[in-house]
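For this view, one protein chain was removed and the others were kept in their places.
The block that comes next holds subunit A.
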Amino acid sequence: MKTEMAGIEIRDLHLSFGETRVLTGINLSIKPGEFFAFLGPSGSGKSTLLRAIAGFGPQPRGEILIGGRDIATLPPWKRDVGMVFQSYALWPHMSVRDNVAFGLEERKVPRAEIRTRVDEALALVGLSHLADRMPNQLSGGQQQRIALARTVVIEPKVLLLDEPLSNLDASLRVQMRRELLALQRKLGLTTIFVTHDQEEANTTSDRMAVLDGGVIQQIGTPQELYDRPVNLFVARFLGTANILEGRVEVEAGAARFRTATGDVLSLPVEGRAGPTSIVLRPQNIRIEEQAGAGTLPGEVLHREFLGSQVRYLVRAAGTEIVVDQSHRAGEIWLDPGARVHLAANTRDAVLIAQEG
């Protein structure tokens, strides 16, 4: 199966359901062959954006270019955009083979060619032996693969996946996302993957866009978004984040972070003075028994054993802070009520200036 790689370019896209604005000022550039994720909570507009690319839902304002051609006003059946639905949407009155053949029949492909291409697509997802089954005789994972085969067999310019793993159970989900990625790499198909699960987005995508409230918050590789979130929403949405409110003070070339409760953390020089939030990941904080320079006094509230790590919830600096300690065999754990001191590795912390 061959596909010409096509990039996706979205320019100043706005969309509303009646009076309700659902998407605002979407600008996005996806490279040919890229595996791109739309990540966001429910109601963030990520599925709406995906459906707008496929041509479903209300007509948006703005441009959607695929391979350089604006398709924003074309009906869905003229877009050549393959979409895999969350519910798979396999037609229950057609056999697996008929489902997969559908798109080719609509394209008036000769009968003999349909047969070979359907066989190829089924082989690609490893389900050749199920060709004559009906969809309701398949497991969830099999249905998922058939839905994928049905979409890629038409050799679409881009592949859209709407929460494709959400209807599978946890263990199958991990397996399927690897298979998805392997398939995407094999076909070189520009792919957009919609999910609310940051782990799914992190493990599969080359780059992703985090959406909230119909606005793109940040675009970047998973690592960029985790390490350098541009705002508190992204920081909280990707992984666990401890956020302390306070001010950055710069004195004689040395920067300090003073929390709302008056505790002080020293900072690497780059800080800019003013009201700021500091984002500390749980693994960037150490628990010390003795107070030291720039440590925060606290009290252990709660402890969870996660296997490789022990996660403590510590009350300090007027808030509750999550701290992960890697676990070693035979280690003695702290009990709730223990007095401790927290030392933050501020070099890995992110400073987010407060607006207004």
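By definition in this document, a contact is a pair of C-beta atoms (placed from the backbone, for glycine too) under 8 Å apart; a residue touches a chain by one contact, two chains touch by 3 or more; residues count from 1.
Just so it is clear, contacts and distances are computed from a predicted model.
Undergrad: So one subunit is absent here. Using its UniProt record, which name fits best from "Outer membrane lipoprotein-sorting protein", "Acyl-CoA/acyl-ACP dehydrogenase", "Chemotaxis protein CheA" or "ABC transporter permease"?
TA: In UniProt, the chain excluded from the picture bears the name "ABC transporter permease".
Undergrad: Would you indicate which residue among A:12, A:106, A:132 or A:320 is in contact with the undisplayed chain?
TA: Once the missing chain is taken into account, the touching residue is A:106.
Undergrad: Per the definition of touch given earlier, which of A:89, A:230, A:313 or A:334 contacts the omitted chain?
TA: A:89
Undergrad: Out of A:97, A:150 or A:256, which residue would touch the omitted chain in the full complex?
TA: A:150
Undergrad: Pick from A:30, A:64, A:81 or A:241: which residue touches the chain that isn't shown?
TA: Going through A:30, A:64, A:81 or A:241 one by one, A:81 is the residue touching the chain not shown.
Undergrad: To test your reading of the contact rule: which positions on subunit A touch the chain that is missing from view?
TA: These residues touch the chain not displayed: 54-56, 75-77, 79, 81-83, 85-87, 89, 91-94, 102-103, 106-107, 134, 136, 150-151, 154.
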